[in-house]
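Missing here: one protein chain of the complex. Every other protein chain is in place.
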Amino acid sequence: MAEKRKKKLGIKQRYSMLTRGLSWETTYQDMDKVFPYDKFEGIHIHDWEAWEDPFRLTMDAYWKFQSEKEKKLYAVIDSFAQNNGHLGITDARYVNAIKLFLTGISPAEYQAARGFTHVGRQFRGVGPRVACQMQAIDELRHAQTQIHSMSHYNKYFDGLHSGPYMHDRVWYLSVPKSFFDDARTAGPFEFLTSISFAFEYVLTNLLFVPFMSGAAFNGDMATVTFGFSAQSDEARHMTLGLAVIKFMLEQDERNIPIVQRWMDKWFWRGTRLLTLVAMMMDYMLPKRVMSWREAWDIYFTEAGGALFKDLERYGIRPPKYADIATKEAEHLSHQAWHIFYNYTHAAAFHTWVPEKEELDWLSEKYPNTFDKYYRPRLEYLDKEEKAGRRFYNDTLPMLCQVCQIPMGYTEMDDPTTISFQSSEYKGDKYHTCSLGCKDIFDYEPEKYVQAWLPVHQIYQGNCGGPEIEDVLKWYNFNLGADNLDYSGSPDQKLWNEWQAHRKKA
Amino acid sequence: MSRKVSITLQNNDDARPIIEAIEKDNPDSTVNIYPAMVKIDCEGRLIVKQETVEALLGREWDVQELHLSIVSMAGNVDEEDEYFELSWNL
Partner (left out) sequence: MSLEIKINVIKPRRQTFAHVAKRLGEDKPATRYQEGTWDMQPTTNFHYRPIWDSKREIFDTGLTIIKMEDWYTFNDPRQFYYGTYTLARHKMMEAEDSHFKVIDKNKMMDLMTPEWLQKVKEYLLPLRHFEWGANMNNCDSADKAYGVAVNQVMLFSAMDRLGMAQIISRIGLQLDDSTGKSLDQAKIDWMESDLWQGVRKMLEDSFVVEDWFELLVAQNLCMDGVVFPLFYQHFEDAGRDQGGVAIAMLNEFMQDWGKDEKRWLDHLLKVTAAESPENAIIMSKWVSHWMDRAVNAFTPIAHHILGDEAPNILQSIRNDIIKRANKSGIEI
């Protein structure tokens, strides 16, 4: 061994030798049989080797960093439980955000894990395959750490006891479920565009960052910790999202219109899904960090603007209807909260009319819309409730065929008119809530007619029985505890008892 | 239109020297403090240098340790042994 020992390989070179060199072109079986799914979407890839690895973690480093994160996280979860951390939150109303998260988002994390496992097997390029596999196992991490963090809340509060079961059945949970089902049933490149790019790169900041900061502000250290611990993986995931987009765009110009259409679709689908988060931020955090509108400005208008400027050179434009979505940021959290206020007797979390200071905060944050359209309505509902006439809507709403949100959103230039679109397919009429959702339906009607629309299913008798109460039992709700207004709930009663004891002590 | 890149880090002891190093190496950056996190914006380009972090920490620091503290980012990533850089193509 005469030649001088090279002490250390550079990170790129080392990663390439330890990873990229592993695969081979199969000869005993046709490559198209080994990888049957990565061509049918019409994405042309000439050179998989041109894939730029978005990050370069080998498994030794992966286990090292991840186990360190896990050690820290579980130490916090343990201490949160041992010290009854739930007593340190600002107000029990806050827990309703956690309920929505555990039933709506955590099952979606597991869906993501399975989706990335699928594409982690199906791409013929070794670079994207390894990146997807790592994300698959990360997403499993997120599902499990969320369940473990929120397990403590489940011991003390209602509405958290049946997350996965509810996710498969409850009407508003079909919004996130259908989103992820849609992505998972798409081809592998569309899956990555939907989850890695549209969701992780463009929109995930809106979900996690302000929400986790909000959790910190509201004394929920368990959620802050899992949130930030999960976000530390997200940086890798976002990078993968951008890498796959650039890879497709650079490989063949025929890919450009396909990618553009996917971006348009998944941006719109993502913003619809995130209205649940908008509502959490503006209405469910007792102490607020920033409004949905502000988060939208920082994370979509500013960060997204720079991103799409960067993609311009490939011939990509910002997603269609981005302008409408930006207008919607003034309205949607209020409209969504109103929908849930109407139907909270059929939801596994509580709603309420915000207190006066909270209404003032909303007035301040939404000077163009709140006082004009939404505050009077909330004050009216408050008056009705105080007079013993808490309003619950007893008719079932029509759902959008695509996003599955009740058709209660308005035209943005006329917030007193419900936005309403429809399409014909094979002699039947299908309704959508917006031009964005209508476009999605019209491009792939054969997919969206399959949707398991909760309200249709209830009327068809597939959900436990004809009465609302039958349906709620079928959802596994504890009636009178999981549902209805926060005022008068067992959660509220217990919280007040804890507070009283605290004062005495 | 503004072409800001950004990095968001947890506001904790592990991240503090990294934040300080970023401020040092990117004099034009703006530091925004939120509950539990710090978001640093910079026009066009932002770099985290191993050398600077190591000097502040007084020990060896692997650039990939950044993954323990990072919350979010915006920009194209270039990760090397000696640095981690975010940029938009100007």
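By letter and in written order, the chains are A and B; residue numbering begins at 1 in each of them.
Just so it is clear, a contact is a pair of C-beta atoms (placed from the backbone, for glycine too) under 8 Å apart; a residue touches a chain by one contact, two chains touch by 3 or more.
Being a predicted model, the structure only gives us computed values, none of them experimental.
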{"item": "Visible chains that the absent chain touches, using the contact criterion stated earlier", "value": "A"}
{"item": "Listed residues A:55, A:110 or A:228, member touching the removed chain", "value": "A:110"}
{"item": "Touching residue (missing chain; options A:76, A:140 or A:418)", "value": "A:140"}
{"item": "Residue numbers in subunit A that touch the chain omitted from display", "value": "1, 3, 5-6, 9, 17-19, 21-24, 26-29, 33-34, 37, 40, 58-60, 62-64, 66-67, 70-71, 73-74, 83-85, 87-88, 107, 110-111, 113-114, 117-118, 120-121, 126, 130, 133-134, 136-137, 140-141, 143-145, 147-148, 151, 154-157, 160-165, 167-169, 174, 177-178, 181-182, 184-187, 447-448, 450-452, 457, 476, 494, 497-498, 501-502, 505"}
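Heads up, the rule we're going with is that only the chains that are shown with their structure count from here on.
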{"item": "Subunit A contact footprint on subunit B (complex, rising order)", "value": "1-6, 8, 10, 34-37, 63-65, 67-77, 79-81, 88-89"}
{"item": "List of subunit A residues in touch with subunit B within their complex", "value": "10-12, 54-57, 61, 65, 68-69, 204-205, 208-209, 212-214, 216-217, 224, 228, 231-236, 238-239, 242, 289-290, 302-303, 305-307, 309-310, 313"}
